[in-house]
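Okay, here's the structure, questions in a sec.
Up next, chain A:
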Amino acid sequence: MHHAMPRGGRRRLLALLATVAATAVVLTGCASGGSGAAVKQELVIGSQMASLPSLDTGAITSAGYEGQRLIGNLVYEGLTKRDVSDPTKPAGVGAALAKSWDISSDGLSYTFHLQKNVTFTDGTKFDASAVIYNIHRYMDKNDPHYDPKLITYYAVLAYVQDVKKVDDSTVTFTLNKPFAFFLADLYNVYFASPTSLDKFGSAGQAKKPVGTGPFIFDSETPNQSISFVKNQKYWGVVPKLDRITVDLIPDPAARTAALRSGRVDWIEAAQPDDFTSLKAAGFATTGNSFDWEWSWQLMTQEKPFNDIRVRQAMNFAIDRDAIAKDLLHGTATPAYQMMAPASLYYDKANNIYNYDPAKAKQLLADAGYSGGIDITVGYITSGSGSMQAKAMDEALQAQLAKVNIRVTLAPVDFSGMYAKLGAGNTGWQAANQAFSLEQPSSWGWTLQCGSSLFGYCNKGFDDLRSQALVTTDDAARAKLLTEAGSLQTKDAGWMYVVNDTAPRAMSASVKGYVQPKSWWIDFNNVSMG
Partner candidate 1 sequence: MRHNRLVRFIGSRLLLTVITAFFVSMIVFFAVRAVPGDPALNVLGLQSTAADREALRRVMGLDQPLIVQFFNWLGHAITGDFGYSYSQGRPVASVIGPALGNTLLLGLAASILAVIIGLAMGNAATSRWRGLRRTTDWIEAVFLSAPQYTVALILLICFAVLLPLFPAGGVSTRGNGSVTDIGSHLLLPAVALALAPGAQMARSLKTSISTLQATELLPSLRARGLSPLRITVHAHHNALPPMVTVLGIQVGTMLGGALFVENIFSIPGLGALVVQSVALRDYTLIQAVSLLIAVIFIVVLLLADLLNALLDPRIRVGQL
Partner candidate 2 sequence: MNTVLAAEDVVKSFGAFTALHGVSFSLERGKTLGVVGESGSGKSTLGRIVMRLLSPDSGRVWLGGEDLLALGRSQLRAARRRIQLVPQDPRNALNPTMTVRQNLYFQLRAQNVPRKTWASTVERLLDQVSLPPDYLHAFPHELSGGQAQRVAISRAIANNPDVLVCDEAVSALDKSVQAQVLNTFADLQASTGVAMFFISHDLAVVEHISDDVLVLNRGRTVESGATRDVLADPQDAYTRDLLTARHLAAPS
């Protein structure tokens, strides 16, 4: 008996080693699996997203606009879209799944003429029924696939009273009140395949989205990457790229590394400090001004920012030029007011805050804070559009310290920021986020009395905005909003810092990309060469 033991022991040891070796092989196989034959027209993007959102239509927005830009717009489409075909102009409203529309004179009825011959990528036909199916899913609490999360991203649907099918390729939306941005805001109300929803439900959509977009979802590795392949049967211009992969690389230095090592072809929010060395190494860098404000939102209901003089002091205390020029190497422009120069509502006359620390000190003293103030500021470490948040906030921290504004920085992530703001007791006096103001309908959570997460409230501002929301004339509407911007700027509701130019860097083999004056990108002309 006893000498059987060690033999067995040795055999077991060998078996163990063999298992380990086999595991290694399997793992290696896994890592290499799926790539198969070399895909030539493949673009790999290093994004600053830290995590992948749920892939269900509206929920993609939980990863911010970057989620829509790099995931949502590839797979899904709305009735309208942001038209970014002209790189010299801000994005306008363009036709998408609706090829045209009629608006009733009272502005309450929109009739959309749908594209014909559009199918979802699972073969289901896109028609009026599909539109109604989806809108019901978003709005009707009794719909089997209703998901309360989605409607929170589709504020525009709050204006919709009813949707009616006219014929197979025509639907009519009836609004409960006039809304000037209805067409503009429909751009991200995505349509998912009813067949797929019926079969797999919302959960299925979240895992395997089925839309009408130019690309088809292929696979994802949670926490790492997501891939799309070309939709060969796309109803519009079939893209040149066979495949787009988006890698999640939240760390800016790691993005640069990935680009340099050839792991990715394209990086979002390239680190400005790396531009020189990247250019020298033959990489292309792009950037274009667009409507993107990077600011600190001040908690205006609480001390010390309930005093306008303190808010103004903040705006006089910072050296925006140094940040834009020295820190960001011109990949951003200084922001002296609420509206970005690329915005439709920009007026140069509103640039009222220059760098004047003495004045800032004076204002603080006037407000009774001659000893300075201590504040805590939450900021987003990485994610959609946050630029080089840490470095910028630390620079601001140092600048503000010179006028005795002592800042404690509290880093959070993208979704953590909103979770905290939602909970209400952040313990912060200000938050640092960046967003686009091109969608005035969604300014509510930032700027509207009562609903602003930062407590901002200016009745005059709200009046101008609500008027604008129902003003259909473009020029008149722009005038109202410009005025609103001027009010908010005088109020010093935020501390305005810079406007982004969305710096990107890409390898020389990426062809056909022209950066629009927008947050949005059209991948249709992009190819690898």
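One rule holds in what follows: a contact is a pair of C-beta atoms (placed from the backbone, for glycine too) under 8 Å apart; a residue touches a chain by one contact, two chains touch by 3 or more; residues count from 1.
In picking the candidates, the idea was that all candidates are chains of the complex that A comes from, given by their letters.
None of these values were measured; they are calculated from a predicted model.
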Of 1 or 2, the one touching chain A somewhere in this complex: 1
Touch list for chain A against partner candidate 1, complex: 1-2, 5-6, 9, 12-13, 16, 20, 23-24, 27-33, 35, 38-39, 42, 44, 50-55, 59, 62, 148-149, 151-152, 206-207, 221-224, 245, 249-251, 254, 257-258, 260-263, 381-382, 411-416, 418-419, 421-423, 445, 453
